[in-house]
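Note that one protein chain of the assembly has been removed; the remaining protein chains are unaltered in position.
Per-chain residue numbering starts at 1, and chain names A and B are given in the order in which the chains are listed.
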Amino acid sequence: MQNALQIVYLIPLLPLIGFLVNGLGRKHLSKSLVSVIGSGVILASFAMSIWVFMQVKGMATPYVAHYFDFIKVGDLKIPFAFQVDQLSSLFLLIITGVGFLIHVYSTSYMHKEKQEHYGRYFSYLNLFVFSMLLLVMGANYVIMFIGWEGVGLCSYLLIGYWFKNTEYNKAANKAFIMNRIGDLAFLIAIFWIISRVGNVNFNDVFAVARGEVDLRKFTGTDITAITLLLFIGATGKSAQIPLYTWLPDAMAGPTPVSALIHAATMVTAGIYMIARSNVLYSMSSVTMDIVAYVGLATALLAATIALKQNDIKKVLAYSTVSQLGFMFLALGTGAYVAAVFHVMTHAFFKALLFLGSGSVIHAMSGEQDIRNMGGLNTKMKITFVTFLIGCIAIAGIPPFSGFFSKDAILLSAFEKSPVLYGLALFTALLTAFYMFRLLFLTFSGQFRGTADQKQHLHESPAAITIPLIVLAVLSIIGGFVGIPEVFINGGDRIGAFLSPVIKPHGGHTVSHSTEYMLMGLSTALVIIMIIAAWFKFRNYQRTEEKGLGKVLENKWYVDELYDKVIVQPMHQFGGFLKSVIEKSVIDGLVNGVGRAVNYGGRQLRLLQSGQVGSYILLMVLSMVIIFALQFFLRK
Amino acid sequence: MLRDNDMVAFFLIILPLLTGLIAFSLKEEKVVKSFAFLSSLATLAVSVLGLTLMNTEENLQFTAQWMQPIGSSFSLKLDGMGQLLCLLTAISYPLVFLGSWNASYKKPNNFFALMLLAQAGLMGVFLATDALVFYFFWELALIPMYFLSSQWGGEKRIPVTFKFFIYTFVGSVLMLIGILYIQSKTVSHSFSLNAFYVVELSSKAQSWLFWLFFLAFAIKMPVFPFHTWQPDTYEQSPTPTTMILSGVMVKMGLLGLLRWLLPVFPIASYVWGDVVMSLAIAGIIYASLIAIRQDDIKRLVAYSSIAHIGLMCAAIFAENKSGMQGVMLQMFNHGINIIGLWIIVEIIERRFGTRKMSELGGLAQKAPVMAIFFVIIALANIALPLTNAFAGEFLMFNGLMNAKSNYYLWFTVLAGLGIILAAVYTLNMIRRIFYGEVNELTAVATDLKLNEKLALGIIVGLIFWMGVYPQVLLDVTDNFSQELVNKIDISHLFRKQ
Partner (left out) sequence: MPINYYIFLSIALFSIGIVGVLTRRNAIIIFMCVELMLNAVNLMLVAFSKMHYKAALLAGDVNGTAGTDGQLFVFFIMVVAAAEVTVGLAIIVMMYRNIHSVDVNFLNRLKH
């Protein structure tokens, strides 16, 4: 059956229709109708994605659907085309699947909003899914870039969804602007590719990179520059050093948005892009090293910050940054499949955790500070259990999904260098520690909030708990698609599935016994960390942070540093240009010319004495001068 | 032999000219308003007709005797760029009239008549293929604008418009000197564009003439550092005039570069290309940084316009087809977007009596439709994909990246900083006007009226149409750009040596 691929355009088109209907009809459609349309289109896309997924399974070459030429200038043709292969179909499933669950969740979470804002929310959410689908389905870098900026826009709109709050709006601006910095690098990479290849289709670019096309070639510098620029683009979208500070601020948006955009899908766009360009990346060891180190540094930095955060969503946000760092570490060590695998499992458990935190916030009437929570496990059983599953999954305890993907990453780091492995393992331990700190502070011990909040505590309705349960199940079983070879021969199903897109690199260099040892080590240490967290935070008492703790609580003062080093100087320089250069120098020069003419006129006026004699004298003198000039300059 | 179709070019000029003269005599405000609106619609119809008659081999041309003895004839041509800019002018006018329908002016007959006369001048500039005719219309477009700004403008209008007039006039007189010099050097002592294209000039003479012409165009566009008349004039002019000034009139300078500068002085353009690009790109960053610090919306939009024009100017001097096509696309789309922005700025100014962002805020609660339109247009202005400016900026940056200059990478990166800074000031503007809590001033705000919705709706429609399928416009100018690039290609000069 070929027709699933022929109507593949429906997958992004349906959410777009949902966006238009909900957006234009937000004042007229009832809330339930908006919910049905908003979630329904995503469900339909999800069904289509499953169908597509079934069909691409055995495909050796990607399916490219060409619709029309977006831009055509001379030799440069940029088609509006979709490419469906194993990698994109996997992302399609994650986006539409998780996306659908979050839409369902939102119908309950946002039900207090006014009708038109409810419609606006769902239209934004649909637009986001549309852009994200465009991003992963694009058959060339430009279509990918369209989706890339599109998701950035939706992120901006949704962070600033409660637009009355100035702080939220500032966070939205920050997200958009930091993304734009990355986008610029992405764009320059595209132009670089165009100047070498002549177009931007993935297939053509990779063919040139592999040396399958005679006429055009990349030099080593080209490859390194292009991959580095693309990576800078990825640091913007996927919140890596130095462009990561927008993501924690982005938690200003509604919690389902944080779950969908700022945890499960959009922020993994950078991973997708690099996995998609794996042919290029594999050719530049410089870039690979940089990617790995930046990823690791980010993972470590974010994990340390997460240790001391008190906002439930901020902890999760820094955890997301840290997990994304892990994925980049995987990419940088050449384990593209492990990165994609971790994207998938991370989408499950991080969406679960965010939605769980949303459920908590909902129950706590908007309270987000975990110091004011505690003892919620008895009041919110489903939320607690699913949250616990999420924490176990992210900590990496077998057989939960996080274990398999994180293990694949750690193993590939170990192959590269034991130092990388050591740092990565340390970060993984920090992860376990702060996640269980979060869990214990929230759910165990005594309730530390106000009496009013206590009165109001309740388990969330089904529209919230069902997505939680589904995601919890996925978090448990999601890892079984990538069981390492040491356990079951042929267990790495995801690697096999992706092999047409990502060439599997040669067998592991690590012996089975070492691999068992590493797994055992990491699992044992993680469990120790969890126990440590249990004893430390079982009965939490509020204390002031000092010393390093305070630095961590203030996120290493990176925001302040950026403000002092970049934002303020730029602002002051702008002011300097406005009030000094523009007013005095440039306009001064322009007006100076006018003034000089005026002054000259005033001075020359004095010659006009009205004395006929002086006029004649001048006339005679000038004539004599002219004659003299004529006489001497003749030669 | 004159074909019937060739009259299109002539009608594009004569229609606004005649209706403009008639409009002087219509004293009733409603009557003259409707009359001007109908006239602009008729011009639009003619322009669209011209577009449908366009075929790729031959351009619509119109020639009549004018001043034969000195080698000038009244000749017009509707080539790709002419089509595009005439269409822009023709679309802009109805939008401007519609968008500012609620504003009322003293002596409305003179106001609308002058607006229409300026349109005739603009059309003439875009169509002329004779240097003298070009110069004639160049001034014809300037003079009504001067009167519009100085009669109906803000408090400081007199010194500001005086400066505007003198500044641009100095530029055009320099150009006139250049025109006369070239005419004396042509074989047949002719003012015709084709004679200018084949004129033999020493490279030293080219350099001098290049700067004479460039100054005129640079002041008009305006390019840093010749821009200081612009923010003041935009601020002080009545908004419909500002719309035409910024949406259409600045394209005169760009057209000048494309039609009268590069192909006439290919060597000097190549030699001075780096200098001009550096100026233009310095202007992008300079104007963007100043825009970040503006509190007045009109001035902010004015500086953002300088930054956009700077990018177009730089892309022109990249001298390749991608850049040229990007400029063509962007000339049109920038006009549409900025008119949209001005329409909303005008509404805000008229309703609240202030243009200061610090005094506004929370408008999105009271006027959601206005907020949506503004956000869409503002985002189009910063070239978000699938809005109209993206394809143009993409092609322009691609052009810069493939420029022959040694510093192409620097130019691209530095110009690229402009798109980041553009996001900074645009999003801040949105935030400060529309988001946040309402204050006493904005608490009583009302949403858009029907005519405003209609004008903005058309603009937003164009934004998405051109954003998703920019090929419509690219096809119109494809031939023109190709010919232009061939004309300015001087690589054969190097090969001989």
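Note that a residue touches a chain if its C-beta (ideal position, glycine included) is under 8 Å from a C-beta of that chain, and two chains touch if they have at least 3 such contacts.
What you see is a predicted model; the values in this text were computed from it and never measured.
Engineer: So which shown chains sit in contact with the chain we cannot see?
Structural biologist: A
Engineer: Which of A:T543, A:Q608 or A:Q630 sits in contact with the chain that's absent?
Structural biologist: Here the residue in touch with the unshown chain is A:Q608.
Engineer: Need a quick check: the contact residues on chain A for the chain that isn't drawn.
Structural biologist: Against the missing chain, chain A presents residues 608-613, 616-617, 620.
We take it that only the chains that are shown with their structure count from here on.
Engineer: In angstrom, rounded to a whole number, how far apart do the mean CA points of chain A and chain B lie?
Structural biologist: Their C-alpha centroids are separated by 37 Å.
Engineer: Inside the complex, what are the residues of chain B that reach chain A?
Structural biologist: 163, 166-167, 225, 227-229, 286, 289-290, 292-294, 321-322, 325, 362, 364-365, 368, 379, 384-386, 390-391, 394-395, 397-398, 401-402, 412-413, 416-417, 419-420, 423-424, 427-428, 431, 434-437, 469-471, 474, 478, 481-482
Engineer: Name, in rising order, each residue of chain A that touches chain B in their complex.
Structural biologist: 68-74, 76, 116, 142, 145-146, 149-150, 153, 156, 160, 163-166, 169-170, 172-173, 176-177, 180-181, 183-184, 187-188, 191-192, 194-195, 570-571, 573-575, 577-578, 581-582, 586-587, 589-591, 594
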